[in-house]
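Sharing a structure below in structure tokens format, with a few things to ask.
Left out: one protein chain. Kept in place: all the others.
Letters A, B and C name the chains as they come in the text, with residue numbers starting at 1 for each one.
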Amino acid sequence: MRRTLTTFRTLVAATILTAAVGASSTSFAQQTRDGMNPTGQNPTAESVNEEFLFKQDPKITGRISIPDGKAAHLIQPAGRDYRDFRERWLPWLSALAVLGAVALLGLFYYFRGRILMERGPDTGRKILRFNGFERFAHWMTSSCFIILALSGLNYIFGKRLLMPLIGADAFGVVAQYAKFSHIYLAWPFMIGVALMLVLWLKDNIPNKIDIDWIKAFGGFVGDKHPSAGRFNAGQKMVFWMVIGFGSAMSVTGLMMIFPFALTDITGMQLMQVIHALIGIAFIAGILAHIYIGTLGMEGAYDAMGSGKVDLGWAKVHHDLWVEEEQAKTASGPQLGRHQVPAE
Amino acid sequence: MARMKFLCDADRCIECNACVTACKNEHEVPWGINRRRVVTLNDGKPGERSVSMACMHCTDAPCAAVCPVNCFYTTADAVVLHSKDICIGCGYCFYACPFGAPQYPKVGNFGSRGKMDKCTYCAGGPESDFSTIEYEKYGSNRLAEGKLPLCAEMCSTKALLAGDGEMIAQIYKQRVIKRGYGSGAWGWKTAYRETVAI
Amino acid sequence: MKAFIIALVVAVAIGTLAAMLLNQQQRFAYQAFTTSGTRVSDPAGHSNLVGPHWNGVTPDPEKPSKS
């Protein structure tokens, strides 16, 4: 709890910082106009000093003739705060988030075990759950995500974990390629997120059914299955997490890919903080998603693998969707007998 | 053991930019990369002061701390240097640096900005002293020749001081006592968590 | 499986394309920090810290340095 608070504080501080910059620059401009004629004044006696300037603005900015706006900032002590965040808090936060997620899932697995398929009359019959394009979109996004997550974590943990193992030279090379992959695979990832939004938006609009589903804890607790459409509330949450975090990561990421294009140093620091915090939350969330999609539920992988799920399973987990699909085609997409996955 | 620092006496600095071009001259730094720069505060108004700024070679340097590949190291003279072989050009050091010291050969996108470059306190890099490759990657190594950074040595009004921190603080103190004013050791609080008490 | 393979191939393809585009719009500092009144020579060969060892990659020690 303390950690989240600190994170929050850092964020708030950063926001206030940016706001303060705007505010103080106006007051400074006014002063400029008043102090127009220095006739009769003693320029030596009134020299500016650090303390005075820091009272006006958290960073000291002046005039410089080279056409590089960044260079006009003389001192920005906020770099120290950024460093505090990145070195003191971020490793612990991310370790906690990632390891915590793994631990929680482990516990869940330990207590709940693998959720096995319930055998029923329709077991063995198949229904197409995701068509090829959907699966393509999913896999493109997810494979990129895994690389992005690993290369992203490398920024935090690489020097702590990998570098001592393989040595600086090798690590330098690895990190260089990790950086390249992070920058370049961000693009298919962003496209993937956009594709998923288009493909699955209409099935992910939250509705009343979701409330019941949540009230029933999604059926994870107990053995009663709440009704659900194509996506149950849990999946919707994953969807919206991917969309929300994905776009936040994209926006902040783009700002970082094009440094200083739209913002100054304070903005860049803020982008970094946001990107990192959301990133680790994203990783934790996706870990849960991966767990449910693979280990957590029997035969889960094939849902995205082949796209076809067991009709019986579907009727249990997504009864409303199955009804809808079967209404579309009288026969329904019934295929041969097979092992049945779920997600 | 000397603890090398920079101190810019803003009451002497006249924004002549000698430090900037001396640096270019000594290390053949290309256009667009300014290891040192001069910023004028309160421009055109009474109290105007100019301050020459480069890497301050901080105590517990933030750049070194945030570097994801640990390419920084601190020499026995407390000069903060880095290895361009390991650097991945990520730019985190620029975000952390309170003084805007890190520079990148390419501007535009983060992906391939090249290796970070910054003031070396005229102390070269990790390669062996006076080697061609050291010179080409980091510039010349005056410190190993027993000389101080050229920017400070050539400062037109001797505003920019370089050398052992205690010695230059002493010089500055004496100046302030002599003349009766002084706007302080710019950046020292941020860089060294101390200031020159008069 | 097919969708997966295609996804990987496409991801790599888009990534490569992105790399190419990004690198194309990448500008050297000497181009970026230049205004309309200037014509700057390419610093490679004239300046240090650029040129053959631009990226800091260790050069072939056998290759004689430009003299």
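One rule holds in what follows: a residue touches a chain if its C-beta (ideal position, glycine included) is under 8 Å from a C-beta of that chain, and two chains touch if they have at least 3 such contacts.
Note that contacts and distances are computed from a predicted model.
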- Message: When one chain of this assembly is omitted, its UniProt record names it as which of these: "SCP2 domain-containing protein", "ABC transporter permease", "Periplasmic nitrate reductase" or "Peptide/nickel transport system substrate-binding protein"?
- Response: "Periplasmic nitrate reductase"
- Message: Just to confirm, in the complete assembly, which displayed chains does the hidden chain contact?
- Response: A, B, C
- Residue among B:24, B:113 or B:189 touching the omitted chain: B:24
- With the full complex in mind, choose from B:46, B:100, B:165 or B:187 the residue touching the hidden chain. B:46
- Item | For chain B, residues in touch with the removed chain | 1-2, 11-12, 14-22, 24-26, 28, 31-32, 34, 43-50, 60, 64-65, 70-71, 73-79, 83, 123, 125-133, 135, 140-146, 150, 153-158, 175, 178-180
- Message: Need a quick check: the contact residues on chain C for the chain that isn't drawn.
- Response: 33-41, 43, 46, 48, 61, 65-67
- Message: Applying the definition given at the start, please give the residues of chain A touching the unseen chain.
- Response: 32-33, 35-45, 63, 65-67, 159-160, 163-164, 167-169
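As a convention for this text, only the chains that are shown with their structure count from here on.
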- Pick the pair with more C-beta contacts: A-C or A-B? A-B
- Please work out the Cα centroid separation of chain A and chain C, and write it as a whole number of Å. 29
- Message: By the touch rule stated above, which residues of chain C touch at least two different other chains?
- Response: 19, 22, 33-34
- If you look at chain B, which of its residues touch at least two other chains? 32, 85, 87, 108-109, 111-112
- Item | Footprint of chain C on chain B - complex, ascending | 27-33, 84-85, 87, 103-109, 111-115, 117, 132-133, 135-139
- Residues of chain C defined as touching chain B within the complex: 19, 22-23, 25-34, 40, 43, 46-59, 65
- Item | Complex contact set, residues of chain B against chain A | 10-11, 32, 34, 37-43, 45-51, 53, 62, 65-71, 83, 85-92, 94-100, 108-112, 181, 183-184, 186-187, 189-190
